[in-house]
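Read the structure below first, then the notes.
A single protein chain has been removed from this complex, and every other one stays in its place.
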Amino acid sequence: MIKKAAMNAALGLGLMALAGVGHANVVNNNITEAEIQSAQQAWGKALIQIGQDYRTAGIDKAKRTAEAVLDGAYGYSMGPVLFKPTLTSGTQTFRTTRDGALAYFVGGDQRYPNDSGFALKGWEKYDFNNAAVYINGDMALTMGKVMLTDKDGKVTTVDKTWGFKKDDDGKLRIVLHHSSLPYSPK
Amino acid sequence: MIKKAAMNAALGLGLMALAGVGHANVVNNNITEAEIQSAQQAWGKALIQIGQDYRTAGIDKAKRTAEAVLDGAYGYSMGPVLFKPTLTSGTQTFRTTRDGALAYFVGGDQRYPNDSGFALKGWEKYDFNNAAVYINGDMALTMGKVMLTDKDGKVTTVDKTWGFKKDDDGKLRIVLHHSSLPYSPK
Amino acid sequence: MIKKAAMNAALGLGLMALAGVGHANVVNNNITEAEIQSAQQAWGKALIQIGQDYRTAGIDKAKRTAEAVLDGAYGYSMGPVLFKPTLTSGTQTFRTTRDGALAYFVGGDQRYPNDSGFALKGWEKYDFNNAAVYINGDMALTMGKVMLTDKDGKVTTVDKTWGFKKDDDGKLRIVLHHSSLPYSPK
Partner (left out) sequence: MIKKAAMNAALGLGLMALAGVGHANVVNNNITEAEIQSAQQAWGKALIQIGQDYRTAGIDKAKRTAEAVLDGAYGYSMGPVLFKPTLTSGTQTFRTTRDGALAYFVGGDQRYPNDSGFALKGWEKYDFNNAAVYINGDMALTMGKVMLTDKDGKVTTVDKTWGFKKDDDGKLRIVLHHSSLPYSPK
């Protein structure tokens, strides 16, 4: 439970700070930019991994991987998650439950008949371009463009907002995720 | 500067709490659900007001009202705001500056040639339906559907996420705003 | 893990709020005054319980109870705790580790030779009078006077400051505790 990384956070502060605060025991519950960067990268890797598992080992393996991602990287164990996936609509637009999120990523849930499995589309490359980042204690918000490249080299761009909450173990969890296709002026 | 409302927050706690904590001086910097509700209502009223001012007094008055809204209800004075309006795209998708937000709401800025003024469209009615709310200290996140009705009775629905930050004066400010048209399955 | 109490927090908000926010799923990580009150009461009960266990079942039982209190009500599992007990001094003034805190409450640790076991003194009654309370997100600070009455009816008053942090399970944990005997003007 001890946030060792946080306790070593004094490293970058220089001699003055080390003389005054740095030699003390420090608990720091705050989110850093490096942690945000890692969490964003991990999301992209996880999305690609689910698709790879689908192609190489089938839907059951892909589903297990998706469950592991939801349990490890999202905040469903802490309550409802504010999740608006890219391709959902109507009364099923928001996926505040783990079941709803799982259906979106891997499909196969008859309660969500429009879900064909976003993570099964064969994404091979992932890039994130942050427009702005807002850090407030153990919560961070990011907004930017995500570029997903599929196996044919076709790039899909989405506008994406994330809200991360740092849990007691020092892990960032997604508690907010709003993804939308770019607006197309007529 | 003293948050009087927060200091009276003990009212609902019952006798036990009053005996122990309630008679003490209490500072409470946290956001309440009532404050979130008020901020969401205020946003809708402001949007309608800008359009009314445009019709009754012209673009200059509408622009002044929009500026007052941005200065009073958004967090641009505290830094960049994570704002993805409904109808923006390309390199101008994100409006992290006050100028970019103003152009979106009232148009007339040649640096944003695609902006025709979202608040000038004559909205007359506003409803918000929260799918979920996340409260974390002085920050709150909401996600849901907004229904805007124009003067002809036509309803436009958008998927909307807001992030509110409570400032030192106890006022909620929008530091995150992601709005998108619903996905249309083909 | 889901903070059910927090999700029902809309109860006191009235009809307006229920119409707008209250029917949504709400996650609320903030500390309430009622939780602070409970945590303060629990600390007093725990102190008395350790002493009762000592008298009725001996030091081993008292020590196990003290360990349960430290593990359940303090934040040592999350890192160092800022603990300055009433009767410590010199290089052992601050008890940032669980071992140091345990020694203070039940004694018997040769590494802390001046500790005779504060919780073994036979306290029978406990009162707390808050001078002020400061609530900031998932952290709350309290300052006031604690009155401890022993079995002979003698009252000891101390000036006490607490810092509580709400953990992921919704439990308040003491991360700061400064206790001192009142200053005696000569």
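Order of writing sets the chain letters: A, B and C. Residues in each chain are counted from 1.
Just so it is clear, contacts are C-beta pairs under 8 Å (C-beta built on N, C-alpha and C of every residue); 3 or more make two chains touch, one makes a residue touch a chain.
Only a predicted model underlies this, so the values are computations on that prediction, with no experimental measurement involved.
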So which of the visible chains would the left-out chain be touching?
A, B, C
For the chain left out of this view, which of C:E33, C:D53, C:D138 or C:D168 touches it?
C:D138
Which listed residue (A:A73, A:L87 or A:I135) would be found touching the missing chain in the intact complex?
A:I135
Out of A:V27, A:L82, A:V146 or A:I174, only one touches the absent chain, namely A:V27
Tell me, which residues in chain B touch the chain that this view leaves out?
1-3, 7, 25, 27, 29, 77-80, 96, 137-138, 165, 167-168, 175
Where chain C meets the left-out chain, the residues are 79-84, 86-90, 93-94, 96, 114, 131-134, 136-139, 141-145, 159, 161, 163, 165, 175-176, 178, 180-185
Touching residues on chain A - with respect to the absent chain
9-10, 12-14, 16-17, 20-34, 36-37, 40-41, 128, 130-138, 142, 144
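Note that only the chains that are shown with their structure count from here on.
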Upon optimal superposition of chain A on chain B over Cα atoms, what rotation angle is obtained, reported to the nearest 5 degrees?
180
Between chain C and chain B, is it the same set of residue numbers doing the touching on each side, over half shared, or a different set?
same
Once you find the CA centre of chain B and the CA centre of chain C, what distance in Å lies between them?
39
Flagged in chain B as touching 2+ other chains are 131-134, 136-138, 142, 144
